[in-house]
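Apart from one protein chain that is not included, each protein chain of the complex appears where it belongs.
A and B are the chain letters, set down in written order, and residue numbers restart from 1 in every chain.
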Amino acid sequence: MTVYFLQVVTALSAVTLFFQQVVNGLSLGAIYALIALGYTMVYGTLQMINFAHSEVFMMGGFFALILAKATGVADNPTLAGVAFVSVATMVSCALLGAAIERLAYRPMRKSGRLNLLITAIGMSLLLQNSALLYWGTNVPFPDLLPRTSWNVAGVTISSNNLLVFGVTIALMVALHHVVERTQMGRAMRAVAVSRDAAALMGIPVDRVIAFTFALGSALAGAASMLWVIDNPRVDPFMGTMPGLKAFVAAVLGGIGSIPGAVAGAILLGLCETMVSGYVSSTWRDAVAFLLLIVILLYRPAGLLGKHVPEKV
Amino acid sequence: MNRATLLGYAALAAAIAIVWAIDIYAIPWTNPYYTNIAIRVGFNLLAVMGLALVLGFTGQFSLGHAGFMAVGAYGSASLALYLNVPPMVAVPLGGLLAAVAGLVVGVPSLRLSGDYLAVVTLGFNQIIVVLVQNVPALGGALGLTGVPVATTFGITFTWVLLGAVFMRNLLRSAHGRAFAAVRDNEIATRSLGVDTTRVKVTAFVVGAFWAGIAGALLGFYNSSIFPKQFEFDRSIELLTMVVLGGTGSLSGPFLAAGLLTALPEALREFSQYRMVVYAALLILMMGLRPQGILGRHELSDVVRGMWRRRASASDGATNAP
Partner (left out) sequence: MLLELKKTGIRFGGLRAVQDLDLSVETGQLYGLIGPNGAGKTTVFNLITGIYAPTEGDIQLGGQSIVGIGPVGVATAGIARTFQNIRLFGGLTVLENVKVAMFRRQAGTLFEAVLRAPRFQREEAEATAAARELLETFGLADVAGLGAEELPYGLRRRLEIARALATRPRLLLLDEPAAGMNPSEAESLMHLIRWVRDSFEVTILLIEHHMPVVMGICERICVLDHGAQIAVGTPKEIRDNPVVIEAYLGAEAET
C-alpha cells in the first residue's frame, strides 16, 4: 500500500516537473520568439544575418534602465509608469535599429553578403564596447513589478510568466495585423519575394527595409524589457546568448518565415528547459545546437522554410 | 624532381633557417612583449589559413573554425598531460585530431549551403565547447592547467612557413582548381564529374588540421587552455580576418591577421577605448575596401605589379599591359 502510494507520488511529481518545464520553456521560448522575429524579418528582406540584433536587445535593457530612472518609475513604480517605460524602450530600440540600418548597412548593401555580415559583426562589437565604456558590467536593474506566483496543481506559475505570455501574444497579434493587413506589411512581403520587382512596382524599398529593422528592433526592445523584469541586471554582453539562441530559433523554423521563427523559438525554449530539468543545465546549449543540426540535416530549409533549389 | 621544385625546397629550408636564426640571435634581446605579440600573430596566421581555404577559396561559409582549434588544443594537451607524449609530437597529433573532427562535422553539414552551413558549423563550435566544459578530465569550465610550456617563436614560425607552403602548393594544383571551381559554380563543377562534396570535405578537413595546429601551439604556449578561448566569437574573429584580407587570397588574410592581432595592442594607449575604435575601424575598412585588403590577389602579384609599373615607367613606355 505504502509502496503503491509512493509510486503515485513519484508519478505525480514527474508529471508536475514536466508541466513546470513546459511553463518555463514556453516563457523562455516566447522571449526567444520576440528576438527571433527581428532576425527572420531582416533576413526575409535583405538576406542578411543581422549580428547586431542581439545588441539591440542588450541596448534595450540599458534604455529601459535610463528611462526608468529618468521618469522616476525606478523609485516609484506604477503600472502606467512601467507601461510607459516599456513603450519608450521599444521606440528607442526601433530608432536604434533603423539608425544602424541607415548608417552602417545601407551603404554596404551592394558590396556582398559577407561584407554586410562583417559590418554587422563590427556593429555588434561597437555597441557592446560602447555600452561597456559608458555603463560597465552587471548594472542592477530596479524591481519594477511586484512578483507573485500561483501554485496550480503543483506547477508554479509566476506573474512574470503571465506577463511574458500576455505581452508576447499581444505583440504577435499586432505583428500579424501589421504584416497581413497594412500597406507597409504588404510592401514588406513584396520586398521579401523580390527586392528588384518590388522596386519596379514603385515600392519604396529603402523605406520598407528601414521599417523592417525598426519593427524587428521594437520587438527586441519588448523582449529586453521582459528579460530585465525577470532577471534584474543589465550587462553589455547580456545579448550574446539570447541573441544567438533566437537566431538559432529563426533558422530552426526556417529563416525568413515569421510563423517559423515563433515555432522554432518555442521548440528551442521547451527543449532547453527540458534538458535543464531532466539532464543538466550545463548541457543545455549543446542540446539546443544539436537539435538545430538534426533538424537542418533532415529539413535543410528549417521547419517551415521553403527550400528553393538553384535554377539550372 | 625538377629544378623549380628543388629550388622551392631550398627556399623553404632557408626561410626556416632564418626563423631559427631570429629565434636564437634576436629573440633573447627582444622585448618579450613584442615576442608575445609576434607569436600570437603566428597562431592566428595558422588558424586563418585554414579558414581562407574553406571560405575564400572553396566558398564554404564556416562559422565554427575555433571549434577545431579547441580540438587541437585539448587533444594535444591531453596527450602531453596524460600519455606523456612530447609536446612537439603532440602538436601534429592535435592537428590530426582536429582534421578528424573536421571530417565528422564536414560530412553531414557540407550538404547545406550558405547561411545554413554557417549556422550548423557555429552550432558544432558551441557543442565542442560545451563538451569540453562537461568533461572533468579536460578541466571543465575552469580549463586545463599545467600544460607543459614548449612553444617558442622558432617553433611557431616553422609551422607557419610549413603551413604557408602547404597551402600555396595545394592551391596551385588540381585540388586548388577544384576548390575554386566549387566556389565559382558548384553545378558546373559537378557536371564535369568532380565530386563537389568530397572537394568541400577535403577543404574542411585541411582547414581543420591547421586550426588544430594553431590550437595545439597555443596550449603549449600559455600552459593553460579554457573553453572560453574557443567560443564562436573567436570563429567570428577569424572570419573577419579572412574577409578583411580578401576572400580568395592567402596573403591578404595573413596581412589582416597580423593587423587585427597587432591593432588592439597598438591601441593599448587608449586602453578602454580600444575595442570601440577597433570595431569602428572594422566597419570603416569594410566600407572603404569591400573586396578586402588584397581582394583575390596575392601580395606577390601586387609587388610584381608595382615592379612592372616602375620598370615600364623608367622605360618611358606608357601603355604597358
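The rule we apply is simple: a residue touches a chain if its C-beta (ideal position, glycine included) is under 8 Å from a C-beta of that chain, and two chains touch if they have at least 3 such contacts.
Not measured: the values here are computed from a predicted model.
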Touching residue (missing chain; options B:17, B:89, B:142 or B:188): B:188
I need the residue numbers on chain A that touch the omitted chain, in ascending order. 312
Touching residues on chain B - with respect to the absent chain: 1-2, 5, 8, 165-166, 169-170, 173-178, 180-181, 183-185, 187-196, 202, 206, 248, 296
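Basically, only the chains that are shown with their structure count from here on.
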So, in whole Å, the Cα centroid of chain A is separated from that of chain B by 34
Complex contact set, residues of chain B against chain A: 61, 108-109, 111-112, 115-116, 118-120, 122-124, 126-127, 130-131, 133-134, 187, 232-233, 236, 239-240, 243-244, 247, 272-273, 275-276, 278-280, 282-283, 286-287, 290-291
Okay, in this complex, where on chain A does chain B touch? 43, 49, 51, 104, 107-108, 111-112, 114-115, 117-119, 121-123, 125-126, 128-130, 132-133, 240, 244, 247-248, 251, 255, 280, 282-283, 285-286, 289-290, 292-293, 296-297, 300-301, 310, 312
